[in-house]
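Before we start, here is the structure in question, set down as structure tokens.
The complex is shown incomplete by one protein chain, all other protein chains being positioned as in the whole.
Here is chain A:
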Amino acid sequence: LALYFHSGEREEKCIIEDVPSDTLVIGNYKVQRWDIHKQDFLESAPGLGMIVTVTSPSAEVLLSKLYGPQGTFSFTSYLSGEHVICLQSNSTRFVAFAGSKLRIHLDIRVGEHFLDESVVQAKDKVDEVNFRLEHLIEEIHHVSKEQNYEREREEKFRKTSEETNSNILWWAIVQTLILISIGIWQIKSLRDFFISKKLV
């Protein structure tokens, strides 16, 4: 758990995971609280927990649980798209507590590339190579799923571009028609006006 960042006590930090469907996402986190007296982050803060909320691309909540100061959470995506993982501490202290902040260590893994390490205590060479091959096959499946997802997105992209293209064309035609009809209306209206005023 190496990478960390700071956040306010009651601040919610969210994570976007853009994943294809049927993908397992595992998250590991550890949170530490700043202690004003020691001027350092406490190694463990009893009673401090993090509420983890996972939202699917269709705004449906997949997971919403309270974990301790250190925890692991996971979920499998049903739809492909941007899933939002939010972390918020359950601290009830006043926000006005000057200098209070949290240090959140985070590690998120996408896709099941990690087979059980205990299996690795293989009896012989063949088993070890077997294990490695299984891992490679998992990686290839992941690549294949990502490619399918990419195809869906590219289609959406192409639709948007084609829609923009036809919108521009349609708008140019409509604008020309408006211009011509307004022009005719203007001349007619003024001519009638001048005739009625006996200027012409």
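Couple of notes before you dig in:
We adopt the following convention: a contact is a pair of C-beta atoms (placed from the backbone, for glycine too) under 8 Å apart; a residue touches a chain by one contact, two chains touch by 3 or more; residues count from 1.
Criterion: contacts and distances are computed from a predicted model.
Missing from the rendering is one chain, named in UniProt as "Transmembrane emp24 domain-containing protein 7" (options: "EF-hand domain-containing protein", "Protein O-mannosyl-transferase 1", "Transmembrane emp24 domain-containing protein 7" or "Prefoldin subunit 6").
Within the full complex, the residue among A:72, A:90 or A:160 touching the omitted chain is A:160.
Here one chain is not drawn; of A:22, A:40, A:60 or A:139, the residue touching it is A:139. Residue positions on chain A in contact with the hidden chain: 2-7, 13-18, 25, 27, 84, 106-111, 113-115, 117, 120-122, 125, 128-129, 132-133, 135-136, 139-140, 142-143, 146-147, 150, 153-154, 156-157, 160-161, 163-164, 167-168, 171, 174-175, 178-179, 182, 185-186, 189-190, 193-194, 197, 199, in rising order.
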